[in-house]
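Take a look at this one; I'll ask things after.
What you see is the complex with one protein chain gone and the rest in place.
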Amino acid sequence: MTAIHPSRVNSPPRRRRRRRYTARTITSIVAVALGLIWAFPLYWMINTALTARDQLRSSPPTLFPLTPTFDSLAKVLADPRFWSSMAMSMQVTLIAVVVSLLAATLAAVTLSRYRFRGRTSIIVAVLVVQMIPAEALFISQFRMLGALDLLNTVGGLSLLYVGSVLPFTVWMLKGFVDGVPIELEEAAMVDGCSKVGAFFRVTFPLLGPGLVATGIFGFLASWNEFTLALVVLSSGTSVTLPVWLAGFQTSLRGTDWGGVMAGSTLIAVPVIVLFIFVQSRMSTGMTVGAVKG
Amino acid sequence: MKTSRRTQILALGAAALLTITACSAGGGGKKAEPATAHLRVWVMGDSVPTVAINWLETEFAAEHKGSTLKVEKQPWSGILAKLQTSLPSKTETPDIVEVGNTQASTFTSVRAFSPLDGIYKDLGGANLVQGGVAAGTWKGVLYAAPFYQGSRIIYYRKDLLKRANIKVPTTLDEFNAAAIALNKANPDATANFTGIYLPATDYHTQEGWLFTYGGNYAVQNKDGSWKGALSTPNSIMALQKAQNLSVKGGTYASDSVESVNGAPELFNKGKIGFLSALNSTEGLISPKMWKNGQVGVMALPGLTPGKPGITFAGGSNIAISASSPNQTLAAEALKLIFSKTFQSYLASKGSWIPGNLSYAGALTGTTASVSTEAASVSKLTPNTPAWGVADSAGIPNDFWTRIAKGEDVTTVAKETDAKLKEDLNK
Partner (left out) sequence: MPSSKKTSTSKDDRPTSLRGGPPATTHPDKLVVLRRPRSLLHAPSRGQASGLTPGSQRFTPYLLIALPVTLVALALGYPLIQQLIMSFQKFGLAQQFGQSAPWVGLENYISILTDSYFWVVTGRSLALCAVSASLTMLIGVAMAVLMQHVWIGARLVLQAALVLAWSMPVIAALAVWQWFIDARFGLVNWILSSIGFSNMAHFNWLQASPLTFYGVAASVIIWASVPLVALATYAALTQVDTEIIEAAQLDGAGLYRQLTGIVLPLIRPVLVLLGILQVIWDLRVFTQVKVLQANAGNSSDTNVLGTYVYQLGIGGGNYGMGSALAMVMLALVLVITWRYVRTLSRQGDLLS
């Protein structure tokens, strides 16, 4: 029934290991190359942030800022509205991410581990609600927030972000919870844990990669969102970073691209920090504590 | 047990929905206007110089004890969405708002603004830029006054014209001929030289030709409906001359919007003979070229010597929001905005043509007089909300691109007229 492939038997261990080593190295080079290609526009963004205005559109293009000018970056860093926008974006985004991850975990566990009437409807709704285009939605969302007196508040905007991010997050996390065998939780409960305790001891740590992927998704969806932030935070309060960034584009006098790129570069910094913070949790193996045969 | 729990949840949800609906539907009762208030003025990012803002805020607070005024700058991106949600809301609306003059009719037609006829004289009366007044008027009532304008003027290389033995043009026909001749002559033998920089994406420049020769995009019939006017004899002539210029007058006809922003750099590198740009571009042209007397400025010439051509009136209007609870105070603030001090700041520090032309004397720089000259005869695109839609749908952009590419003028004009007739009468 199960045959052992000849190649596994005939090649000596060392050669097999060397082949795997070379294969890994080749794929690693490919991966790094792909990464560089994908990040190239970012390089160009930084390149532009450091280039003088009159050299932006030179032909042939300046591949490397040989005479870098830090004026654009300095101007952005000195702008108090940049810092207030940064603070506002941070607040809104962190609240949105934390609340959505919390709520989504609850939903994922409920939909995965329990059966109750309406379960299937909610699952279908989670999928379908993401299919509905939201182009004209901001009008109704604005009114709703107005009725709840949440306009111009961090909470109001976060609420809208949570709503838009939850369905995707729930779906992803449900898949992850599905993937953790219930036997593991049962085993922990046999050992004396409560049901909740078993969840936190056993399942929750294994949700790591799911939480990270959806956390990044939620973070970026909120961090870069423009229309709702523009419309909800109408005045008096600070604006979020994307709205602040849009301010560089004037209508009749052209755009200060050095400023836009400098601002965009600085906007990316917290994202890098976030990534460094969470990248160790991007993968967990299933080997720990798995039930064997 | 389970059923009743579900019913409870449903009931709760329904109650919540009903409450929300009720809250959003009803407005408050009519309140009397408060004596003091905190006014909010929305302007676009690059419109008002800081010194003008500071003056306005201080002056208002001084004149109206107990009240304050705050100017809030808005980005152009997404401003339509923002205005459409904020203006109707009694709590979120700004008291005074700036709106681009092409978009003004979108809001005046739904009475988003309060009528200004009462204070028309205080704002400047006949001294206001009439093109801007037209933009802010709907069915005979002025809702939005002209705030400021940018003038499109011509910067040209005096020295190159001299060396190529070309007379400085005084009429539009002479101008066309001069550009074509200069393109051919290329006295400095510069690589990639162009007699005139005329990319299709910068179609507000091309409109100068359309308007000066007596053409137009569309005209309104007696019954209020719109008819495309690109196929009229004047328009066709204008389009043919513009096409001739694009094809024979130089390269760069298909330049992108980004490249248009980089035009001053091209000019500084000596690659352009005639450049159409805003008066504020004065500061972007190389100071050395100014000093050496290489650069001249003029308004786009008209049909007869001495008269300026009719260019596009690009600028903004300013209005009082109809939802604002502070109508009287807002009117007072608006009068301050149209005061000599504020308007002069717009000119001297912002390089704008102020809405009240009598203060245009505050404009500094070589371009001051020609800018005012051009602004006084400038014209707007069709004054209807549907034009804003057509504009953002790219109809003029598409149209001028096809002209610049060399397609048959009559065919393109007819097709666009048909489209305009449909879209403007929706």
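Chains: A and B, in written order; residue numbering restarts at 1 for each.
In the analysis below, a contact is a pair of C-beta atoms (placed from the backbone, for glycine too) under 8 Å apart; a residue touches a chain by one contact, two chains touch by 3 or more.
Here the structure is a predicted model, which means the values were calculated and not measured.
From the options B:112, B:318 or B:375, the residue with contact to the unseen chain in the full assembly is B:112. Among A:50, A:76 or A:107, only A:107 touches the chain left out of the display.
Remark: the residues of chain A touching the chain excluded from display are 1-5, 7-8, 23-25, 27-32, 34-36, 38-39, 41-42, 44-45, 48, 57-61, 63, 99, 102-104, 106-107, 109-116, 119-120, 122-124, 127-137, 139-141, 143-144, 159-160, 162-164, 166-168, 170-172, 174-176, 178-179, 181-183, 185-186, 189, 195, 206, 209-210, 212-214, 216-217, 220, 223-224, 226, 241-242, 245-246, 249, 255, 257, 260-261, 264, 267-268, 271-272, 275, 279, 282-287, 290-293. Annotation for chain B: contacts to the undisplayed chain at residues 1-2, 5-6, 9, 13, 17, 20, 77, 80-81, 84-85, 87-88, 106-107, 109-112, 200-201, 252, 254-259, 322, 385-386, 388-389, 392-395, 397-398, 400-402, 426.
Just so it is clear, only the chains that are shown with their structure count from here on.
Put simply, the C-alpha centre of chain A and that of chain B have 39 angstrom between them.
Listed in rising order, the residues of chain A touching chain B in the complex are 54, 56-57, 117-118, 138-139, 142-144, 146-148, 151-152, 226-227, 230-231, 234-236, 243, 246-255.
The touching residues of chain B, counted against chain A in their complex, run 2, 6, 20, 23-24, 40, 42, 44-46, 72-73, 75-78, 81-82, 84-86, 89, 91-92, 94, 100, 150, 258-262, 265, 268, 278, 280, 314.
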